[in-house]
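Got a structure for you, written out below as structure tokens; questions coming shortly.
Note that one protein chain is taken out, while the other chains of the complex remain in position.
Let's turn to chain A:
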Amino acid sequence: MSPDDRVERAVADAFRRDRGRLVATMIRVTGDWDLAEECVQEAYTLALSAWRRDGVPDSPRAWLTTAARNRAVDRIRREATGTRLRALLALPQPDDEIDLDTLASGIADDRLRLIFTCCHPALAFESQVALALRTLCGLTTAEIARAFLVSEPTMAKRLVRVKHKIAVAGIPYRVPPAHLLAERTDAVLGVIYLLFNEGYAATAGPDLIRHEPCDAAVRLAALVDEVMPAHPEAAGLHALLLLLYARSPARVDATGALVPLEEQDRSRWNRPMIDTGLSVLHRAVAQERVGPYQLQALIAGCHATSPRPADTDWPRIVRLYDRLVALAPTPTVRLNRAIAVAMATGPQTGLDLLDELTDDLAGHHLLPAARADLLLRLGRRAEAREHYRQALAGTDNASERAHLTRRLAECEGR
């Protein structure tokens, strides 16, 4: 690797790892969302040339914090607003003696503040998610627009409006007091979950998994779990994301095609992450207040602990899905339950259950894909082929398309 490549890698790593924290810190000290994002962006641009010249610093995050701060100081000096300037100047310099633990926890608090601000009940749910994706994960407006199936200018306008609303309505930038925490935590958990999903099964584009949103979601879930140890669903979500993310090294093959769960090479799953996930899960269920995230984590835990697909305890998974359907009867949950039932008792029962979902999941590619898989298990190749074709017509993700195309070829061969 050439020195320039190394610098580019270091900047890219620092971007993935630290951007959310930096933006959160800059929002706290400047109180200005747009300024915060711009200064952080400029700091990364500066890093590219400065690190090529001077080498990668020992603490990239401290370097970037200072660079972003200096940009903000310049800008604010021109506007001459004293309070904001004083807050900025109080940020530590890398030359100062920095207590890294204090700094780290301070930054953690900033990200929490940021997500609780994004999840303020005065903002619409879609705005909450969009803002969190933008500020905490650094997703571009175009990427967020695609996730919400709207045009880029529409999403740009929505983001401007929501930042404006935060400013004029005086929405506080802080973690709410204890008595308001519980009601807001639901929204926060929902946003983190969606964030993860956006990365774990990218809506469009070439890759099935995008690591930035997933990494950010896992870290945020850990953070919320840490601050709210008595909230079993916070722990449940934390466990769920760890257990799902641990599978990601085996979820795509060398060509980038999706590999379904039962065909995955389980030795490539991230075992330490699974172990952490399971211990978090135990702590959650010990509180005996089981909610949807814990149930999903328990299901993911069943898969994670089965040495081979054939060892999977499908009857237990069906029982967990039964409880999940009772709490959250969404079409996706019912679809997954149907597949679990098929695995436990045979493809035909699964097909019958899928028929009940035709209206709710009309136009969604997961329904024909699931139906095709079950038909193929029954040896009804011609019908399976038809449903794989329908599924293919319904997804834009290249990795999923590659998987479905392969299955279609399997139906046509032999």
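By our rule, contacts are C-beta pairs under 8 Å (C-beta built on N, C-alpha and C of every residue); 3 or more make two chains touch, one makes a residue touch a chain; residues count from 1.
Rule of thumb we're sticking to: contacts and distances are computed from a predicted model.
**Student:** Can you match the unshown chain of the complex to its UniProt protein name from these: "Blue (type 1) copper domain-containing protein", "YCII-related domain-containing protein", "AzlD family membrane protein" or "Dihydroxyacetone kinase subunit DhaK"?
**Tutor:** Of the names offered in "Blue (type 1) copper domain-containing protein", "YCII-related domain-containing protein", "AzlD family membrane protein" or "Dihydroxyacetone kinase subunit DhaK", the one UniProt assigns to the missing chain is "YCII-related domain-containing protein".
**Student:** One chain isn't shown here. Among A:Ala12, A:Leu89, A:Ala122 or A:Leu261, which residue touches it?
**Tutor:** A:Ala122
**Student:** Considering the complete complex, identify which of A:Pro60, A:Gly138 or A:Pro176 is in touch with the unshown chain.
**Tutor:** In the full complex, the listed residue that touches the missing chain is A:Pro176.
**Student:** By the contact definition given up top, give the residues of chain A that touch the hidden chain.
**Tutor:** 120, 122, 168-172, 176, 180
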